[in-house]
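One protein chain omitted, others in place.
So, subunit A:
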Amino acid sequence: MTVGAPETTDLIQLLTPEGELVERPDYPLDLSGAEIRSLYRDLVITRRFDLEAVALTRQGELGLWPSLLGQEAAQVGSARALNATDMVFPTYREHGVAWCRGLDPLHLLGMFRGVANAGWDPAAHNFHLYTIVIGSQTLHATGYAMGIQRDGVLGTPSAAAAVAYFGDGATSQGDVNEAFVWASVFNAPVVFFCQNNQWAISEPLEKQSRIPLYRRAQGFGFPGLRVDGNDVFACLAVTRKAMEAARTGQGPTLVEAYTYRMGAHTTTDDPTRYRLAAELESWKLKDPIERVKAYLVKSEQADAAFFEEVDAEAKQYAADLRRRCLALPDPQPLDIFQNVYAEPHPLLAEEQQQFAAYLASFEDAS
């Protein structure tokens, strides 16, 4: 890494937007045709159900939805690099990661529909709760990694590592910088996976940083890499290497996945107020799904029937998800009092009992 070198030379890319392989012996990736087709399937299904969630929001069925459009490769590539025993700490946009971990996206829709504040068991898929407060989860990931370290499993067959997802905007938060310090000082087995999608709502990256984000790591004392975030192969290879380094006791890595938020920040946002359509058009040429398709076609590892099949499956999956979303039961009023404490709490019990009596008084009246 040379300071002042052109940024593009630092970008790790294994598959060009045109679908050509790039030689990178330092990031070996030996994928079978079946594995590539399965990556492609994850990319397509993720994009499709995300689209469905946007539509459901427009129809008033969800309160809000942060679309991952454009970031599928960063999420699928990095998530597919993880072992089942690794632990993921996501933001609120990691739908593709959730999918790869095996978490039913229905939970994600439920959160934005307002049936639960998150509402899944993080241990079920080693996928922690979505974190909306920017940056907080990077410290949780670091502490969790310190726990793995204290378990004495690093370098053994049961080694694991933590990965924290966050955005470009988040790199300004105190919590994120403190997480970098902690991870560095304790050599914690954590990978910081930053999806630089160029925007934090309306603020472009220049409002957060004067240097490329991956270079921040150097100042904290651990390696930082920039990967083409729209290249699923590169994201997979780079994350694999970083996670393996963490699992073998070599400490943290910052991975900056250079990508683009192709949609609005969330469904309530209006990007025409702050960015030019031309920018989006230029990123469309680097679409994360198209290049995999191009490669599969060129290398004759998939035919038209395969692509049709995946499209049909994605469509079917989204339709099914929509149906299940609309069938989600609303929480009941008295659920408000559930799970606040592990042990009984007298005031809460009293409030619950009073509120139940209050609700019952309406039933008596009618």
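The rule is short, and it goes like this: a contact is a pair of C-beta atoms (placed from the backbone, for glycine too) under 8 Å apart; a residue touches a chain by one contact, two chains touch by 3 or more; residues count from 1.
Throughout what follows, contacts and distances are computed from a predicted model.
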Margin query: Suppose you had to identify the omitted chain by its UniProt name; would it be "Dihydroorotase", "Branched-chain amino acid ABC transporter permease", "3-methyl-2-oxobutanoate dehydrogenase (2-methylpropanoyl-transferring)" or "FAD binding domain-containing protein"?
Written below: "3-methyl-2-oxobutanoate dehydrogenase (2-methylpropanoyl-transferring)"
Next item on the list: For the chain that's not shown, point to the residue among A:173, A:187 or A:230 touching it.
Entry: A:173
Item checked: Candidates A:111, A:146 or A:292 - the one touching the absent chain -> A:111
Checklist line | subunit A residues touching the omitted chain (full complex) | finding: 63-64, 92, 111-119, 132-134, 169-170, 172-175, 200-203, 207-208, 268-269, 273-274, 330-333, 335-337, 340, 345, 347-348, 351, 355, 358, 362
